[in-house]
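The complex appears here without one of its protein chains, the remainder shown in place.
On to chain A.
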Amino acid sequence: MTPDEVLSAVVRDEWGRLVALLLGRFRRLDLVEDALADATEAAARRWPGDGVPDDPAAWLHVAARRRVLDRLRAEAMAGRKQPLLVDEAERTTGGGAMADPGGLVEDDRLRLVLLCCHPALAPEVAAALALRLVVGVTTADIARLFLVPEPTMAARITRGKKKIVAAGIPYGVPGADALPDRLATVAQVAYLAFTAGYAPGSGPDLLRADLAGEAVRLVRVTLALRPDEPVLRALLALVLLQHSRRDARVGPDGSLVLLPDQDRSRWHHDEVHEALAVLDGMPPAADPLVESYRLQALIGAAHATAPTAGDTRWDVVCDAYDALARVNPSPAVRLAAAVAVAERDGPEAGLRALDGLDAELPTSHRVPAVRGELLARIGRDAEAVVALDVAIDRCGNDVERAHLAARRDGLTAG
(Lines give C-alpha, C1' and ligand atoms only; values in the text may rest on other atoms or scores of the structure.)
Protein backbone atom coordinates (compact mmCIF):
# COMPACT_ATOMS: atom_id res chain seq x y z
CA MET A 1 0.00 0.00 0.00
CA THR A 2 1.17 3.53 -0.72
CA PRO A 3 1.37 6.01 2.17
CA ASP A 4 -1.82 7.65 0.85
CA GLU A 5 -3.68 4.36 0.89
CA VAL A 6 -2.48 3.57 4.40
CA LEU A 7 -3.63 6.99 5.54
CA SER A 8 -7.09 6.66 3.95
CA ALA A 9 -7.48 3.23 5.50
CA VAL A 10 -6.46 4.39 8.97
CA VAL A 11 -8.75 7.42 8.74
CA ARG A 12 -11.62 5.20 7.62
CA ASP A 13 -11.11 2.54 10.30
CA GLU A 14 -9.76 4.49 13.25
CA TRP A 15 -11.20 8.01 13.04
CA GLY A 16 -14.08 7.43 15.45
CA ARG A 17 -11.86 5.66 17.97
CA LEU A 18 -9.32 8.50 17.84
CA VAL A 19 -12.01 11.17 18.22
CA ALA A 20 -13.45 9.22 21.16
CA LEU A 21 -10.03 8.82 22.82
CA LEU A 22 -9.20 12.51 22.48
CA LEU A 23 -12.65 13.61 23.64
CA GLY A 24 -12.42 11.33 26.65
CA ARG A 25 -9.15 12.94 27.61
CA PHE A 26 -9.74 16.62 26.74
CA ARG A 27 -13.55 17.01 26.48
CA ARG A 28 -13.08 19.73 23.91
CA LEU A 29 -15.36 19.01 20.97
CA ASP A 30 -14.26 22.21 19.24
CA LEU A 31 -10.55 21.30 19.30
CA VAL A 32 -10.48 17.55 18.80
CA GLU A 33 -11.83 17.35 15.26
CA ASP A 34 -9.61 20.20 14.01
CA ALA A 35 -6.55 18.68 15.68
CA LEU A 36 -7.21 15.32 14.09
CA ALA A 37 -7.78 16.93 10.68
CA ASP A 38 -4.45 18.81 11.07
CA ALA A 39 -2.70 15.59 12.05
CA THR A 40 -4.12 13.86 8.96
CA GLU A 41 -2.86 16.68 6.77
CA ALA A 42 0.60 16.44 8.37
CA ALA A 43 0.61 12.68 7.75
CA ALA A 44 -0.27 13.20 4.08
CA ARG A 45 2.70 15.58 3.81
CA ARG A 46 5.27 13.61 5.79
CA TRP A 47 4.61 9.91 5.33
CA PRO A 48 5.60 9.82 1.64
CA GLY A 49 9.07 11.18 2.54
CA ASP A 50 9.61 9.82 6.08
CA GLY A 51 7.98 6.46 5.46
CA VAL A 52 4.77 5.12 6.98
CA PRO A 53 5.09 4.74 10.78
CA ASP A 54 4.80 1.27 12.33
CA ASP A 55 1.55 2.20 14.03
CA PRO A 56 -0.18 4.79 11.83
CA ALA A 57 -3.16 5.25 14.19
CA ALA A 58 -0.86 5.88 17.15
CA TRP A 59 1.08 8.43 15.07
CA LEU A 60 -2.13 10.33 14.30
CA HIS A 61 -3.19 10.14 17.92
CA VAL A 62 0.11 11.56 19.19
CA ALA A 63 0.16 14.30 16.53
CA ALA A 64 -3.44 15.31 17.26
CA ARG A 65 -2.88 15.23 21.02
CA ARG A 66 0.12 17.53 20.61
CA ARG A 67 -2.00 19.99 18.66
CA VAL A 68 -4.74 20.00 21.29
CA LEU A 69 -2.13 20.61 24.01
CA ASP A 70 -0.66 23.51 22.00
CA ARG A 71 -4.07 25.11 21.75
CA LEU A 72 -4.82 24.58 25.43
CA ARG A 73 -1.48 26.18 26.34
CA ALA A 74 -2.24 29.19 24.12
CA GLU A 75 -5.68 29.54 25.73
CA ALA A 76 -4.17 29.33 29.22
CA MET A 77 -1.69 32.08 28.36
CA ALA A 78 -4.51 34.26 27.09
CA GLY A 79 -6.47 33.51 30.25
CA ARG A 80 -9.42 32.16 28.35
CA LYS A 81 -11.61 29.39 29.67
CA GLN A 82 -13.63 27.36 27.20
CA PRO A 83 -16.64 25.25 28.11
CA LEU A 84 -16.07 21.51 28.38
CA LEU A 85 -18.24 18.60 27.43
CA VAL A 86 -20.23 17.24 30.32
CA ASP A 87 -18.97 13.73 31.00
CA GLU A 88 -19.68 10.77 33.20
CA ALA A 89 -17.53 11.89 36.12
CA GLU A 90 -19.87 14.81 36.66
CA ARG A 91 -22.94 12.72 36.23
CA THR A 92 -22.52 10.45 39.22
CA THR A 93 -25.76 11.84 40.57
CA GLY A 94 -27.38 12.07 37.13
CA GLY A 95 -29.19 9.75 34.69
CA GLY A 96 -28.82 6.45 36.52
CA ALA A 97 -26.29 3.66 36.38
CA MET A 98 -24.31 2.74 33.30
CA ALA A 99 -25.91 0.10 31.11
CA ASP A 100 -22.85 -2.11 31.45
CA PRO A 101 -19.23 -1.25 31.99
CA GLY A 102 -17.81 -2.92 28.86
CA GLY A 103 -14.36 -2.21 27.47
CA LEU A 104 -13.11 1.31 27.91
CA VAL A 105 -12.46 2.14 24.27
CA GLU A 106 -15.66 0.56 22.94
CA ASP A 107 -17.51 2.49 25.59
CA ASP A 108 -15.91 5.74 24.43
CA ARG A 109 -17.04 5.05 20.87
CA LEU A 110 -20.57 4.32 22.01
CA ARG A 111 -20.58 7.58 23.94
CA LEU A 112 -19.45 9.36 20.77
CA VAL A 113 -22.21 7.81 18.67
CA LEU A 114 -24.82 8.71 21.29
CA LEU A 115 -23.43 12.23 21.63
CA CYS A 116 -23.74 12.87 17.89
CA CYS A 117 -27.19 11.29 17.63
CA HIS A 118 -28.80 12.94 20.65
CA PRO A 119 -32.55 13.62 20.23
CA ALA A 120 -31.93 17.28 21.16
CA LEU A 121 -30.10 17.69 17.82
CA ALA A 122 -32.02 18.10 14.57
CA PRO A 123 -31.75 14.82 12.61
CA GLU A 124 -29.84 16.38 9.70
CA VAL A 125 -27.38 17.96 12.15
CA ALA A 126 -26.99 14.66 14.00
CA ALA A 127 -26.40 12.78 10.73
CA ALA A 128 -23.69 15.22 9.65
CA LEU A 129 -21.98 15.07 13.05
CA ALA A 130 -22.07 11.29 13.17
CA LEU A 131 -20.62 10.92 9.66
CA ARG A 132 -17.88 13.46 10.43
CA LEU A 133 -16.92 12.38 13.95
CA VAL A 134 -17.71 8.67 14.07
CA VAL A 135 -16.80 7.50 10.56
CA GLY A 136 -14.47 10.32 9.46
CA VAL A 137 -16.26 11.39 6.27
CA THR A 138 -14.99 14.75 5.04
CA THR A 139 -17.22 17.81 5.27
CA ALA A 140 -17.09 18.11 1.46
CA ASP A 141 -18.43 14.58 1.02
CA ILE A 142 -21.16 15.06 3.64
CA ALA A 143 -22.21 18.23 1.78
CA ARG A 144 -22.42 16.24 -1.46
CA LEU A 145 -24.44 13.53 0.23
CA PHE A 146 -27.02 16.03 1.49
CA LEU A 147 -26.93 18.15 -1.69
CA VAL A 148 -25.91 21.37 0.08
CA PRO A 149 -22.90 23.65 -0.53
CA GLU A 150 -19.83 22.78 1.54
CA PRO A 151 -19.84 26.04 3.60
CA THR A 152 -23.47 25.32 4.54
CA MET A 153 -22.50 21.87 5.76
CA ALA A 154 -19.44 23.20 7.62
CA ALA A 155 -21.70 25.73 9.38
CA ARG A 156 -24.20 22.98 10.21
CA ILE A 157 -21.48 20.85 11.82
CA THR A 158 -20.09 23.80 13.77
CA ARG A 159 -23.58 24.71 14.99
CA GLY A 160 -24.13 21.12 16.11
CA LYS A 161 -20.89 21.05 18.09
CA LYS A 162 -21.76 24.36 19.74
CA LYS A 163 -25.19 23.13 20.73
CA ILE A 164 -23.75 19.96 22.26
CA VAL A 165 -21.38 21.92 24.49
CA ALA A 166 -23.71 24.83 25.31
CA ALA A 167 -26.76 22.70 26.06
CA GLY A 168 -24.78 20.20 28.11
CA ILE A 169 -25.53 17.10 26.04
CA PRO A 170 -23.62 14.49 28.05
CA TYR A 171 -20.70 12.43 26.76
CA GLY A 172 -21.98 9.28 28.37
CA VAL A 173 -24.06 6.15 28.09
CA PRO A 174 -27.52 6.40 29.65
CA GLY A 175 -29.03 3.78 31.93
CA ALA A 176 -30.30 0.50 30.51
CA ASP A 177 -33.90 1.76 30.59
CA ALA A 178 -33.11 4.74 28.35
CA LEU A 179 -30.53 3.11 26.04
CA PRO A 180 -32.91 1.36 23.57
CA ASP A 181 -34.65 4.66 22.79
CA ARG A 182 -31.32 6.36 22.24
CA LEU A 183 -30.17 3.57 19.91
CA ALA A 184 -33.44 3.91 17.99
CA THR A 185 -32.53 7.57 17.46
CA VAL A 186 -29.08 6.49 16.22
CA ALA A 187 -30.77 4.11 13.77
CA GLN A 188 -33.06 6.84 12.46
CA VAL A 189 -30.14 9.22 12.01
CA ALA A 190 -28.11 6.58 10.15
CA TYR A 191 -31.07 5.72 7.92
CA LEU A 192 -31.60 9.40 7.14
CA ALA A 193 -27.97 9.63 6.03
CA PHE A 194 -28.32 6.42 4.01
CA THR A 195 -31.44 7.51 2.16
CA ALA A 196 -29.84 10.90 1.42
CA GLY A 197 -27.40 8.98 -0.79
CA TYR A 198 -30.31 7.59 -2.81
CA ALA A 199 -32.47 10.71 -2.86
CA PRO A 200 -32.25 11.83 -6.45
CA GLY A 201 -30.65 15.21 -6.76
CA SER A 202 -31.92 17.89 -9.07
CA GLY A 203 -28.79 17.70 -11.20
CA PRO A 204 -27.00 14.93 -13.06
CA ASP A 205 -25.49 13.50 -9.84
CA LEU A 206 -28.34 11.00 -9.60
CA LEU A 207 -26.93 8.63 -7.05
CA ARG A 208 -24.39 9.28 -4.41
CA ALA A 209 -24.39 5.63 -3.47
CA ASP A 210 -20.71 5.60 -2.52
CA LEU A 211 -21.63 8.09 0.19
CA ALA A 212 -24.66 6.06 1.27
CA GLY A 213 -22.04 3.38 1.96
CA GLU A 214 -20.64 5.64 4.69
CA ALA A 215 -24.01 5.49 6.44
CA VAL A 216 -23.88 1.69 6.21
CA ARG A 217 -20.52 1.94 7.96
CA LEU A 218 -22.10 4.04 10.70
CA VAL A 219 -24.68 1.29 11.24
CA ARG A 220 -21.93 -1.35 11.34
CA VAL A 221 -19.82 0.59 13.84
CA THR A 222 -22.80 1.05 16.15
CA LEU A 223 -23.95 -2.54 15.78
CA ALA A 224 -20.45 -3.74 16.64
CA LEU A 225 -20.83 -1.85 19.94
CA ARG A 226 -24.33 -3.23 20.64
CA PRO A 227 -24.47 -6.50 18.64
CA ASP A 228 -27.85 -7.66 19.96
CA GLU A 229 -29.85 -4.48 19.47
CA PRO A 230 -32.85 -5.43 17.25
CA VAL A 231 -33.26 -1.96 15.74
CA LEU A 232 -29.64 -1.95 14.55
CA ARG A 233 -29.81 -5.51 13.21
CA ALA A 234 -33.00 -4.85 11.24
CA LEU A 235 -31.58 -1.60 9.90
CA LEU A 236 -28.32 -3.25 8.81
CA ALA A 237 -30.26 -5.89 6.86
CA LEU A 238 -32.39 -3.20 5.24
CA VAL A 239 -29.56 -0.91 4.15
CA LEU A 240 -27.40 -3.80 2.94
CA LEU A 241 -30.20 -5.09 0.71
CA GLN A 242 -30.92 -1.66 -0.74
CA HIS A 243 -27.24 -0.84 -1.12
CA SER A 244 -26.39 -4.18 -2.77
CA ARG A 245 -28.15 -3.01 -5.95
CA ARG A 246 -26.22 0.25 -6.34
CA ASP A 247 -24.07 -0.72 -9.35
CA ALA A 248 -27.03 -2.08 -11.32
CA ARG A 249 -29.19 1.01 -10.79
CA VAL A 250 -27.25 3.21 -13.18
CA GLY A 251 -26.78 2.37 -16.86
CA PRO A 252 -23.57 2.96 -18.83
CA ASP A 253 -24.92 6.36 -19.98
CA GLY A 254 -25.83 7.41 -16.45
CA SER A 255 -29.51 6.64 -16.91
CA LEU A 256 -31.65 5.14 -14.15
CA VAL A 257 -32.23 1.40 -14.43
CA LEU A 258 -35.38 0.22 -12.65
CA LEU A 259 -35.48 -2.94 -10.59
CA PRO A 260 -37.02 -5.28 -13.20
CA ASP A 261 -34.46 -4.25 -15.82
CA GLN A 262 -31.40 -4.48 -13.60
CA ASP A 263 -28.56 -6.89 -14.38
CA ARG A 264 -28.81 -9.02 -11.25
CA SER A 265 -25.28 -10.33 -11.68
CA ARG A 266 -24.10 -6.83 -10.80
CA TRP A 267 -25.75 -6.90 -7.39
CA HIS A 268 -23.37 -7.30 -4.47
CA HIS A 269 -24.37 -10.81 -3.50
CA ASP A 270 -22.01 -10.95 -0.54
CA GLU A 271 -23.99 -8.10 1.00
CA VAL A 272 -27.27 -9.83 0.17
CA HIS A 273 -26.08 -12.98 1.95
CA GLU A 274 -24.96 -11.02 4.97
CA ALA A 275 -28.36 -9.29 5.15
CA LEU A 276 -30.25 -12.59 4.80
CA ALA A 277 -28.16 -14.05 7.62
CA VAL A 278 -29.04 -11.08 9.84
CA LEU A 279 -32.74 -11.33 8.95
CA ASP A 280 -32.88 -15.08 9.40
CA GLY A 281 -34.58 -15.89 12.67
CA MET A 282 -35.46 -12.28 13.45
CA PRO A 283 -38.96 -12.56 14.85
CA PRO A 284 -41.65 -9.93 14.26
CA ALA A 285 -41.01 -7.07 16.67
CA ALA A 286 -43.51 -5.25 18.85
CA ASP A 287 -41.58 -2.02 18.42
CA PRO A 288 -42.96 -0.22 15.32
CA LEU A 289 -39.58 1.14 14.20
CA VAL A 290 -37.85 -2.26 14.40
CA GLU A 291 -40.80 -3.94 12.69
CA SER A 292 -40.91 -1.34 9.94
CA TYR A 293 -37.20 -1.85 9.20
CA ARG A 294 -37.62 -5.63 9.35
CA LEU A 295 -40.59 -5.65 6.95
CA GLN A 296 -38.83 -3.36 4.47
CA ALA A 297 -35.81 -5.66 4.67
CA LEU A 298 -38.07 -8.68 3.98
CA ILE A 299 -39.35 -6.90 0.86
CA GLY A 300 -35.76 -6.22 -0.18
CA ALA A 301 -34.91 -9.86 0.48
CA ALA A 302 -37.78 -11.04 -1.75
CA HIS A 303 -36.28 -9.04 -4.61
CA ALA A 304 -32.71 -10.01 -3.80
CA THR A 305 -33.43 -13.75 -3.82
CA ALA A 306 -35.41 -13.81 -7.09
CA PRO A 307 -33.11 -15.05 -9.89
CA THR A 308 -35.06 -12.91 -12.40
CA ALA A 309 -37.66 -10.19 -12.03
CA GLY A 310 -40.28 -12.69 -13.24
CA ASP A 311 -39.45 -15.02 -10.35
CA THR A 312 -40.24 -12.41 -7.70
CA ARG A 313 -42.53 -13.73 -4.98
CA TRP A 314 -45.05 -10.90 -5.23
CA ASP A 315 -47.32 -12.65 -2.75
CA VAL A 316 -44.55 -12.37 -0.15
CA VAL A 317 -43.93 -8.73 -1.11
CA CYS A 318 -47.64 -7.85 -0.91
CA ASP A 319 -48.02 -9.53 2.49
CA ALA A 320 -45.04 -7.59 3.80
CA TYR A 321 -46.49 -4.32 2.47
CA ASP A 322 -49.85 -5.07 4.10
CA ALA A 323 -48.09 -5.59 7.42
CA LEU A 324 -45.98 -2.47 6.85
CA ALA A 325 -49.09 -0.38 6.14
CA ARG A 326 -50.47 -1.47 9.52
CA VAL A 327 -47.25 -0.43 11.31
CA ASN A 328 -46.65 2.69 9.26
CA PRO A 329 -49.78 3.80 7.38
CA SER A 330 -48.14 6.40 5.11
CA PRO A 331 -49.08 7.30 1.52
CA ALA A 332 -45.55 6.36 0.37
CA VAL A 333 -46.06 2.82 1.70
CA ARG A 334 -49.48 2.59 0.00
CA LEU A 335 -47.95 3.71 -3.29
CA ALA A 336 -45.26 1.05 -3.12
CA ALA A 337 -47.91 -1.50 -2.10
CA ALA A 338 -50.00 -0.56 -5.15
CA VAL A 339 -47.05 -1.36 -7.41
CA ALA A 340 -46.69 -4.76 -5.76
CA VAL A 341 -50.44 -5.43 -6.04
CA ALA A 342 -50.24 -4.65 -9.78
CA GLU A 343 -47.53 -7.27 -10.13
CA ARG A 344 -49.45 -9.89 -8.16
CA ASP A 345 -53.02 -9.27 -9.39
CA GLY A 346 -52.57 -7.32 -12.63
CA PRO A 347 -52.52 -3.64 -13.69
CA GLU A 348 -56.26 -3.03 -13.04
CA ALA A 349 -55.87 -4.09 -9.41
CA GLY A 350 -52.84 -1.81 -9.16
CA LEU A 351 -54.79 1.12 -10.59
CA ARG A 352 -57.56 0.56 -8.02
CA ALA A 353 -54.96 0.53 -5.27
CA LEU A 354 -53.78 3.97 -6.40
CA ASP A 355 -57.22 5.47 -5.61
CA GLY A 356 -57.04 8.37 -3.20
CA LEU A 357 -53.26 8.71 -3.34
CA ASP A 358 -53.32 11.79 -5.60
CA ALA A 359 -55.00 13.77 -2.84
CA GLU A 360 -52.41 12.63 -0.31
CA LEU A 361 -49.37 13.11 -2.53
CA PRO A 362 -50.50 16.07 -4.67
CA THR A 363 -47.00 17.14 -5.76
CA SER A 364 -45.36 13.73 -6.16
CA HIS A 365 -44.40 12.65 -9.65
CA ARG A 366 -44.47 9.02 -8.60
CA VAL A 367 -48.25 8.57 -8.42
CA PRO A 368 -48.86 9.68 -12.05
CA ALA A 369 -45.70 7.83 -13.14
CA VAL A 370 -47.01 4.55 -11.74
CA ARG A 371 -50.50 5.21 -13.12
CA GLY A 372 -49.05 5.96 -16.57
CA GLU A 373 -47.06 2.74 -16.52
CA LEU A 374 -50.05 0.62 -15.45
CA LEU A 375 -52.37 2.24 -18.03
CA ALA A 376 -49.80 1.59 -20.75
CA ARG A 377 -49.65 -2.08 -19.77
CA ILE A 378 -53.37 -2.52 -20.48
CA GLY A 379 -53.20 -0.59 -23.75
CA ARG A 380 -54.89 2.62 -22.56
CA ASP A 381 -52.09 4.58 -24.21
CA ALA A 382 -53.80 7.97 -24.52
CA GLU A 383 -54.56 8.07 -20.78
CA ALA A 384 -51.07 6.77 -20.04
CA VAL A 385 -49.51 9.66 -21.98
CA VAL A 386 -51.59 12.19 -20.03
CA ALA A 387 -50.46 10.66 -16.71
CA LEU A 388 -46.81 10.50 -17.79
CA ASP A 389 -46.94 14.15 -18.89
CA VAL A 390 -48.06 15.11 -15.38
CA ALA A 391 -45.24 13.01 -13.92
CA ILE A 392 -42.64 14.57 -16.25
CA ASP A 393 -43.86 18.02 -15.33
CA ARG A 394 -43.47 17.35 -11.60
CA CYS A 395 -40.22 15.40 -11.66
CA GLY A 396 -37.23 17.40 -10.43
CA ASN A 397 -34.49 14.97 -11.34
CA ASP A 398 -32.89 15.01 -14.81
CA VAL A 399 -32.17 11.30 -15.03
CA GLU A 400 -35.57 10.20 -13.78
CA ARG A 401 -37.34 12.67 -16.04
CA ALA A 402 -35.44 11.37 -19.06
CA HIS A 403 -36.61 7.89 -18.15
CA LEU A 404 -40.27 9.01 -17.98
CA ALA A 405 -39.97 10.93 -21.25
CA ALA A 406 -38.56 7.88 -23.01
CA ARG A 407 -41.53 5.81 -21.79
CA ARG A 408 -44.02 8.42 -23.01
CA ASP A 409 -42.29 8.83 -26.38
CA GLY A 410 -42.41 5.06 -26.85
CA LEU A 411 -46.21 5.21 -26.47
CA THR A 412 -46.80 8.16 -28.80
CA ALA A 413 -44.48 6.70 -31.46
CA GLY A 414 -46.30 3.34 -31.42
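One rule holds in what follows: a residue touches a chain if its C-beta (ideal position, glycine included) is under 8 Å from a C-beta of that chain, and two chains touch if they have at least 3 such contacts; residues count from 1.
Definition applied: contacts and distances are computed from a predicted model.
Engineer: Could you tell me which of "Sugar ABC transporter substrate-binding protein", "[NiFe] hydrogenase metallocenter assembly protein HypE", "Protein-methionine-sulfoxide reductase catalytic subunit MsrP" or "YCII-related domain-containing protein" is the UniProt name of the chain missing from the displayed complex?
Structural biologist: Options "Sugar ABC transporter substrate-binding protein", "[NiFe] hydrogenase metallocenter assembly protein HypE", "Protein-methionine-sulfoxide reductase catalytic subunit MsrP" or "YCII-related domain-containing protein" narrow down to "YCII-related domain-containing protein" for the missing chain.
Engineer: Among A:62, A:120 or A:406, which one touches the chain that has been omitted from the display?
Structural biologist: Within the whole complex, the residue contacting the unshown chain is A:120.
Engineer: Looking at the full complex, which residue from A:7, A:29 or A:86 touches the chain that isn't shown here?
Structural biologist: Answer from the full complex: A:86 touches the omitted chain.
Engineer: Given that one chain is not shown, which residue among A:170, A:197, A:230 or A:350 touches it?
Structural biologist: That would be A:170, which touches the missing chain.
Engineer: If the missing chain were put back, which residues of chain A would it touch?
Structural biologist: Interface with the chain not displayed, on the chain A side: 80-81, 83, 86, 90-91, 93-95, 118, 120, 166-170, 172, 174, 178.
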